[in-house]
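Handing you this structure, nothing more for now.
Of the protein chains in this complex, all but one are displayed in their positions.
So, subunit A:
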């Protein structure tokens, strides 16, 4: 019984982790149609921001929940102004440009901090489920993932900015005719997506470690989840991470992490075959 509790908890943490690494990409790829291959490196920048901030004595919660997303959001702003804004509507070109960006960021961080993985210590301890122990940090991941998704949902559906963003993504010309400046909205949305990636990097830093090449471990899962989720980013990301997180963690527990990863990819292939537009391409189409 305790074991079911532990596995159940791990599945929730697995889902939370996937949701967290995906939500930023959901904004940039799902909404803006920018194939951001530098998503993993945005996470890496968030992790380094957390590392540097805590090394300078800043409280770790402030470092990963505020400094990391704000810093990477600002980086996203600069990237959008210097690179991405010339590439709207040219999906394949964005892929090439962001791939170059990701290599550049890895090289930049390597030359600043070196190759060695850095650590950020976990701010909370552990708790027990029966006679099994689990990390309390898993709770932090779940809570942050839920808050990020709920916050994004609330912002898109309830605020004026959210309405403008949705309108701009749907039809930029019409939005412009109604007095909105699409370039500004694009810029802000890209920064938002980058900031969410930074948040994910900051929150995952204590468990994955911080190194210039850490982004590669996340990027594939993030893209699969966004594609699996479909057009509605909040609902799609939640559903797809729920499905993939469950399959990955459960199969990993029953067999090995390799088989877990295989099962995840297999599920993704089957799902894309059945639902080429993602889950929300067929179900819950009017959701966000």
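Everything that follows uses one rule, which is that a contact is a pair of C-beta atoms (placed from the backbone, for glycine too) under 8 Å apart; a residue touches a chain by one contact, two chains touch by 3 or more; residues count from 1.
Going forward, contacts and distances are computed from a predicted model.
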item: Which of "RNA polymerase sigma factor", "Iron-sulfur cluster assembly scaffold protein", "Transporter substrate-binding protein" or "Heme lyase CcmF/NrfE family subunit" matches, in UniProt, the chain that is not displayed; value: "Transporter substrate-binding protein"
item: Touch criterion as defined above, residue of A:61, A:86 or A:132 at the omitted chain; value: A:132
item: Option from A:217, A:231, A:275 or A:288 whose C-beta touches the chain left out; value: A:217
item: Residue, one of A:208, A:225 or A:241, that touches the chain absent here; value: A:208
item: Touch list for subunit A against the chain that is not drawn; value: 3, 6-7, 10, 13-14, 17, 110, 114-119, 121-122, 125-128, 132-138, 206-209, 211, 213-214, 216-217, 249, 252-253, 256-258, 260-261
